[in-house]
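Only a single protein chain was left out; the remaining protein chains are all shown in position.
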Amino acid sequence: MSDPLSNPTINTTNVGGQTTTQNIIGGIGSGKSNSVGTPYTTPLQTSAHTAANSLSATNSPIPTHHMINSNSSNNLSGMATPGGPGLQQQQQQQQQSTISSNNLGLLGQQSQQQQQTILSPITTQPKSISASCFEFFYIEMIDCIMKSSSDKQHAHKKLDKLGFKVGHRLVERLSLDTALFPELLDSVKFICKVFWAMVFKKTIDGLKTNHKGVFVLTDSKFQWLQHLSFDSSASNKDCSEYVQFTAGLIKGAMSNFGFKCIVTFDIQQVSTCVFTIKIES
Amino acid sequence: MSKKYDKLGNDVFNKVEKINSELFTLTYGALVTQLIKDYEDIEQVNIKLEQMGYNIGIRLIEEFLAKSGIGRCSDFIETAEVIAKVGFKMFLGINAHVGDWDADRKEFHLTIEDNPLIDFVELPEQYKHKLYYSNILCGVIRGALEMVQMKVKCTFVKCTLSDDTTSEIKVVLEEVLSDMIPVGYD
Partner (left out) sequence: MTINSIYILNKAGTLIYQNDFGNTEKLSHNSYIRLGSTFHSLHAIASNLSPVSGSSSGIEVIETEAFKLQCFQTHTGIKFYVIADPNHQQLEELLHGVYELYTDYVLKNPFYEIEMQIRCDLFDYKLLRLLGVRE
C-alpha cells in the first residue's frame, strides 16, 4: 500500500490569478488549523442511515479507538471496548501525537498508526480483496449503467449519483477515527491523501487552488484507466464514463464534510486525470 | 487435496494486488439499490445480477488460470475444491467450503464465510427470501466454468441476509461440453 505520508510533489501555480501561492499538501507545521488534532468528534454518521435508502448501514467492523477514548457521544462508544489498559495507553499516545501537531501532514501518519493498531490481534483486520475483482466488477457495472440509460448524459448522471452515495459513506467509515474537518482546505487535503489512498492506493499527485473555493486535483496515474486502451486508429476515444463515478465519489465525500460542490474532470494523455472541485456557497 | 488448495489459495492471494474491500462493498450496495429502483421486480434484479456475474466470469477465468497456474481438474470434486479454496480466496480473500454432495457427485453446496459483499448490509423485511443480494457470485461461477467447458446451474439456497444461519450456493453440473474441450485434453 502506498504510504499516505509520502508527500507528493505539489505545483503551487495559481489557478485564477491570485498572487500568493501556498504549498498545500505536506508542509508540516505550516498550517494553523486546529481541526485535525482536536479529539472532539461530531458524529459523522448522523446522515448515514438516511443516505442508505433501502440498504441500511451498520457499524464499522473496525473498532475506533479515538472515538471510544474521547468524550464523544457517538453511538459507537456503546460498543464493547476491545483490549485492556495497555490499549488505553496506546490510544493516549496516539492522541497526544495527534494533538501535538495540527497539520494535515499528520493525518496520514495518524492513519498509518491506526493501521498498525489494526494489525494487532485485538482488533479486526480490515478486509482486502483482489484489485482485479473490483476491476472486473467495475467494468461490468459501467456497462450495466450505460445500457440501462437512455443516453450518455443520463448514464453519467446515474454514475455521478452512485459515486456520490459511495463517496459519502466511504468518508463516514474513514473519518470515524479522525475528527471532522470544518475547514475547507483540510477536507480537500483529506480527500487528496487518506481518501485517495483508500480508493486508489496512491495519493493525488498535485493540488492547486485559487483560495476562492476552486481546487484542482491531478492524478497522473489514474488507477481505473490503467488497463484501458483503444485501437490506435479509433476515432472515438472517449472513456469519460470510467471517470465520472470518481467525480461523484469526490462530491459525496465533500458533502459529508458539509461542502456542496461541483466536480468536473478532464482526461489527459497517458492516464492523467484532472479533477476540478468548485465549492458552491 | 483440500489442504493443497488451501495453500495455493493463500499463496496466490498473497501475490495479487489487493485493495480495501469497503470500496467494493459500498459500490456493490449502491448498484444493487440502483437496480432495485430501475427494475422494481425483485426477480428481475436477481436475474440481472446473475447475468452481470456471468459476464465477469467469462473474463475473470483467464486471470484465474494465468495467475494461479492451476492444471486441469480430474473430476468435478476437484473442480469444487478449486473454486472454494483457490477461486474465492484469490479474488475475495475469503474461504468457502464444499459439502452436501449428491450420490452422482454432480451437485454440491458451497458455504461462504465472511462474504465481503454483505458487510454492513441489512436487508429490509420485504426483500428477505426474495432478493439474492449476492447473486452476482452465482453468475461468476457459471461464466467461469462455462469457459472451461462445464455447464452448471448455480442458485442461492441460503443467505444470512434473509436470516439463514449460513450463506450457501447450490452448484449443479448439467453438462460437460465435451466438443468444446480443446484438443489434446481428455
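Just so it is clear, A and B label the chains in written order, and each chain counts residues from 1 on its own.
To be clear about the criterion, a contact is a pair of C-beta atoms (placed from the backbone, for glycine too) under 8 Å apart; a residue touches a chain by one contact, two chains touch by 3 or more.
None of these values were measured; they are calculated from a predicted model.
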Options A:154, A:212 or A:227, residue touching the unrepresented chain: A:227
Candidate in contact with the missing chain, chosen from B:63, B:81, B:107 or B:168: B:63
Positions on chain B contacted by the hidden chain, ascending: 58-59, 61-63, 65-67, 72, 147-148, 180-186
Residues of chain A in contact with the chain not shown: 132, 135-136, 139, 142-143, 227-234, 239, 242
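Convention: only the chains that are shown with their structure count from here on.
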Centroid distance [mean C-alpha coordinates] between chain B and chain A, Å: 30
Residues of chain B that touch chain A when the two form their complex: 13, 16-24, 26-36, 38, 48, 52, 55-56, 59-60, 63, 90-93, 114, 116, 119-124, 127, 136
Touching residues (chain side chain A, partner chain B) in the complex: 52-58, 60-61, 126-134, 136-141, 143-145, 148, 158, 162, 165-166, 169-170, 173, 198-199, 201
